[in-house]
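Encoded as structure tokens, the structure appears first; notes follow it.
Only a portion of the chains appears, each positioned as in the full assembly.
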Amino acid sequence: MAIDELAAAVDGLPLVDHHVHGALRGPVDRAGLEGMLTESGRAIPGWMTQFDSQLGFAVRRWCAPVLGLPTHAEAADYVARREELGVQEVTRRLLAASGVEHFLVETGYEGDAILSPAEMAAAAGARADEVVRLETVLEDLARSGVGAGELPARFPEVLAERTVDAVGLKSIVAYRFGFDFDPQRPSTSEVVAAAGRWLRTGGRVDDPVLLRFLLWTGVDRGLPLQLHAGYGDPDIELHRCDPALLTGFIKLVEPHGTDLLLLHCYPHHRNAGYLAQVFPHVYFDVGLAVNHTGARSAAVVAESLELAPFAKVLFSSDAWGPPELHHLGALLWRRGTQAALAQWVAAGEWSVPDAIRVARMIGRDNARRIYRLDER
Amino acid sequence: MAIDELAAAVDGLPLVDHHVHGALRGPVDRAGLEGMLTESGRAIPGWMTQFDSQLGFAVRRWCAPVLGLPTHAEAADYVARREELGVQEVTRRLLAASGVEHFLVETGYEGDAILSPAEMAAAAGARADEVVRLETVLEDLARSGVGAGELPARFPEVLAERTVDAVGLKSIVAYRFGFDFDPQRPSTSEVVAAAGRWLRTGGRVDDPVLLRFLLWTGVDRGLPLQLHAGYGDPDIELHRCDPALLTGFIKLVEPHGTDLLLLHCYPHHRNAGYLAQVFPHVYFDVGLAVNHTGARSAAVVAESLELAPFAKVLFSSDAWGPPELHHLGALLWRRGTQAALAQWVAAGEWSVPDAIRVARMIGRDNARRIYRLDER
């Protein structure tokens, strides 16, 4: 009875997905879909299918019924049904069934291929706000023709303009360099020199001085600052994305009052839990990993509920592209959270009201507070 | 039936808490109490309460009944009841109900605020012996006016005097520097030079040469040497407290015959289990983490029972201050141990007599052997 009450509360909880990207704008074939069910970026070899993975099994189990197929539908049938329904209907069904009431959409990666925040809101019948990726703003500025000498003054201005309506910022320093950077704010002359080198060669920004300049400009901007941490595509070196490496930076940011949100963190999520316990301005989630670990996501969610006070843990899907990822991010988080809390309730360790309250904090209320969503 | 027998044996097992600090000497208000339910050291922000954490929920669940309240009592009621009973009665009840028969009390941190070993023994109706913190002995010696040139010879003498009755030593090199130090014994001239610099500036000792000098003097002293490892307050950098970083030091210590006890270790406890398997003089526990992970502590305890032979695993609470921590350290260790062992018995993998024997080894007998408690 009590467990049923808990299950119903978690199932019915309107979620804030505090770090997500848009759903695909156009159709995708099987090879394209499989390529988006992995962080690999490499072509899927002919001797395997990416459907044979925890994520692939979760798609066949949980998304198939939303599209009107039996559970565990074959991959070929699933892809055929997807094409039959069309991209808009697939997206509409999967987003609506996710129960997300508010998407905080990070727009910095391949924005043309995916829905904008406004389009996400329309497709899902939900609210959507924007999170702005620092590196993309700088790369856009470079394309617009900024000089190295004016960049240190110009970037904060451009960032302020670009984020007038944003709820947060995002850094991918983990991808572009790693967390083992000098945590100090670089000097203006260092930034000018690094900008000079970078602007001559072009391409994406991966100079550590410029990445640090972006981080510190983001800190000055004052919006909650998300940092990709842990698991991601092959650009990263996983041991250099351990958020514990950020300890020095976190301490330097502390007096500035800017919140830091460590995203994903797997398999370093216990380290993130430590940081969230000891530093008042540090938060974390286990998004992305929840999707990709499928049936094992309950274990990952449970591991995220150790050291951090419950006011410091958030929900995100980190979905990009296939709306299956938006759907599963929410569904697997609900299942994992329910499983963990129900076990503690059944063992007499937690009360049902506490369990429901904690689910609400993580799934919704913490994000509303941190990003000031009630003020919008 | 067999499971009941196992549960009763673990519940009734008199424990040796091989690394603990004193319980609070005086009363504490809610803000003060919350501040001691985290390793943060920062003020708890107004938009959260530290009671909303695994540890806070465990206090409300398990300590409330010891103070005569219902399980899951509200935090405000719990704090009020605490004040009503008074510090002595709260301490007496929680310590007595912990079932600890022998506390090995580390006295080096804010000793004035907490009970001495003798007072702990009186309050709990138990035995208590002392573990001496190396860094505190050196800082006391510095305050007494030692010269840099005489320090290398004087410190071992002072340590010998200070530890005449001690059962063990403790190092916090993890806090003061990290485990990525040069494992070699420093030369006397290096120590004199480092001491000269340090004595001029004063403050706590964080010079790696001096910290290594303390470690090696501790090795020479021959008492079991405890090292804080893993999770702790914001002074640490978690990745630099991985006990695997101690491998070189462990190998150098091996011929000296001094036992090394890796404390806490979370989230690096699997690395500690490896070290305890391959080096005869290495032991470990998952104290501290067991308290702070609350309902998840059973998972942490289970993870500690992988590579290490059972003769190399110990129990500790690492409690400091609120006697809730002394109580929960023991209670959650019993619950986690029971849960793991009962699962293996139920699956037919372990026998009940083996399970009871292993619980006794970890909870009591290993510590008695290592610290020679029967000879005292």
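Per-chain residue numbering starts at 1, and chain names A and B are given in the order in which the chains are listed.
Throughout what follows, a contact is a pair of C-beta atoms (placed from the backbone, for glycine too) under 8 Å apart; a residue touches a chain by one contact, two chains touch by 3 or more.
This structure is a prediction, so every number in the text was calculated from the model and none was measured.
Here 2 copies sit in place, and the number of copies making up the whole complex of this structure is 3.
Just so we're on the same page, only the chains that are shown with their structure count from here on.
Distance from the chain A centre to the chain B centre is 37 Å, each centre being the mean of its Cα atoms. Of all the residues in chain B, the ones that touch chain A in their complex are 38-45, 47-48, 50, 52-54, 56-58, 61, 71-72, 231, 233-234, 237-239, 266-267, 289, 292-296, 299-300. Of all the residues in chain A, the ones that touch chain B in their complex are 242, 244-245, 247-248, 251, 270-271, 274-275, 277-280, 302-303, 305-312, 344, 347-351, 354, 358, 361, 369.
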